[in-house]
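Presented below is the structure to which this report refers.
With one protein chain withheld, the remaining protein chains of the complex are depicted in position.
Lettered A, B and C in written order, each chain numbered from 1.
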Amino acid sequence: MKKTIIGVMGPGSNAKEPDLNNAYQLGKLIAEQGWILLTGGRKAGVMDAASQGAKSANGLTLGILPGEDKTGISDAIDIAILTGIGSARNNINVLTSDVVIACGMGTGTASEIALALKAGKPVILLNDSPESYQFFNSLSPEKVIIVQSPEEAIARVMEILARQDC
Amino acid sequence: MKKTIIGVMGPGSNAKEPDLNNAYQLGKLIAEQGWILLTGGRKAGVMDAASQGAKSANGLTLGILPGEDKTGISDAIDIAILTGIGSARNNINVLTSDVVIACGMGTGTASEIALALKAGKPVILLNDSPESYQFFNSLSPEKVIIVQSPEEAIARVMEILARQDC
Amino acid sequence: MKKTIIGVMGPGSNAKEPDLNNAYQLGKLIAEQGWILLTGGRKAGVMDAASQGAKSANGLTLGILPGEDKTGISDAIDIAILTGIGSARNNINVLTSDVVIACGMGTGTASEIALALKAGKPVILLNDSPESYQFFNSLSPEKVIIVQSPEEAIARVMEILARQDC
Partner (left out) sequence: MKKTIIGVMGPGSNAKEPDLNNAYQLGKLIAEQGWILLTGGRKAGVMDAASQGAKSANGLTLGILPGEDKTGISDAIDIAILTGIGSARNNINVLTSDVVIACGMGTGTASEIALALKAGKPVILLNDSPESYQFFNSLSPEKVIIVQSPEEAIARVMEILARQDC
């Protein structure tokens, strides 16, 4: 009965334009597959763009918020989990996602990639930071996947989910 | 866009038969209203019974799990949040719920009622423990509501939500 | 090598005068035994009074703070754990304490008693709330101990620790 949940992680207010475009497209494609989109839930950057993309395709959006009240939630979030645990919620983001896609880069995103790899989750990187490819690849070569587009990310998610079902 | 979430809290493996029946009925009635049901998500006691009830009426069920993997999740849960934070997740349960209904009583349930009152949430008690009425009423008379049936609980939730919308 | 840690839990700004006096005395007696005092760490109510009492006897004080920075820490705290997880830190308070003493009553304190009982910890109640005795005794008769004075609380802690050492 449990539905598939795909996490899209990325910077908030510091997100770059290409990251926002990629996030929107990722959200849309995730919704089109019938998967639930998970983000950090705030009305900022990659979280908000991905959620808007998912809603454009009538998807279901799940936001794991750091705060304890409704302040600052993206209006494209359907289900808001108010954790009240600040950045410690980053670990919930990755544990709850069947696959983690990192779209763009920042300190919060880096922590989520690292926590995902620690938990043994596959992580897909979509960004323009060669330093991040080299670093995370040095940590966990078999779990880090580098892609060039939202479409390629979704193709890799499909492969991973097919393998998990076997 | 954010959907209404109603939390049903109650004992796991120690739940009594009347609590399980009430939980099933609460889940069903919550689903019939179009609200999302939130529980602790485990395949045990009130959590499982409420989720089964909600699914019987085609509702959407959200489980906030203490563990970090899929072990022990109720098969009536649609969206499983894997927190990995143990009983500390009880605070997430109450922060995320628009209204908390405590169905039955136990140590975990008592902690959720107390945390909900601390967070200023309305709490509806449906159980056979007069000690619990007296105690929680002594803590927070204006936030504790005692009911005798699932139907009465839902009627009170409707009043609370109507007031919040104003 | 691990030192004994005794937790004193109680209300913050709503604490009553007798609770503050008891808390100060508890902190002092705990320090005199060479135990570490654990509290919620804030500069308010029972937390602050117990920590001041412990420092009056040159004890070591540990504060488990809800926030993520140094705002509002009692100046009688030696070691400040900045959890950043809000009221979810209440579960850390009880897991970390070898014995939990609840001094006074409130919603936060009630959540800590309930979480302690859930974790199987002995809990000593020192307050003027018969409703709390009856309720927590109904939940867990074999783990709840009711005392009338700080001195009696410490005597019961000594008995519990002696039993745990066997």
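Convention: a contact is a pair of C-beta atoms (placed from the backbone, for glycine too) under 8 Å apart; a residue touches a chain by one contact, two chains touch by 3 or more.
Only a predicted model underlies this, so the values are computations on that prediction, with no experimental measurement involved.
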Options C:I77, C:V99 or C:A114, residue touching the unrepresented chain: C:I77
Touch with the omitted chain, as defined above, among C:I6, C:A49 or C:L62: C:L62
From C:Q33, C:S56 or C:T96, residue that would touch the chain that is not displayed: C:T96
Footprint left on chain C by the chain that the document does not show: 1-3, 5, 36, 55, 62, 64, 68-70, 73, 75-85, 88, 91-92, 95-96, 119
For chain A, the residues touching the chain missing from this view: 85-92, 105-108, 110-111, 114-115, 117-119, 129, 131-132, 134-135, 137-140
In chain B, positions touching the absent partner: 68, 84-88
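The rule is simple: only the chains that are shown with their structure count from here on.
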Label of the chain whose CA centroid is most distant from the centroid of chain A: C
Distance from the mean Cα position of chain B to that of chain A, given in whole angstrom: 28
Chain A and chain C: spacing of chain centres that average the CA atoms, whole Å: 40
Two or more partner chains touched - positions in chain B: 85, 88, 91-92, 119
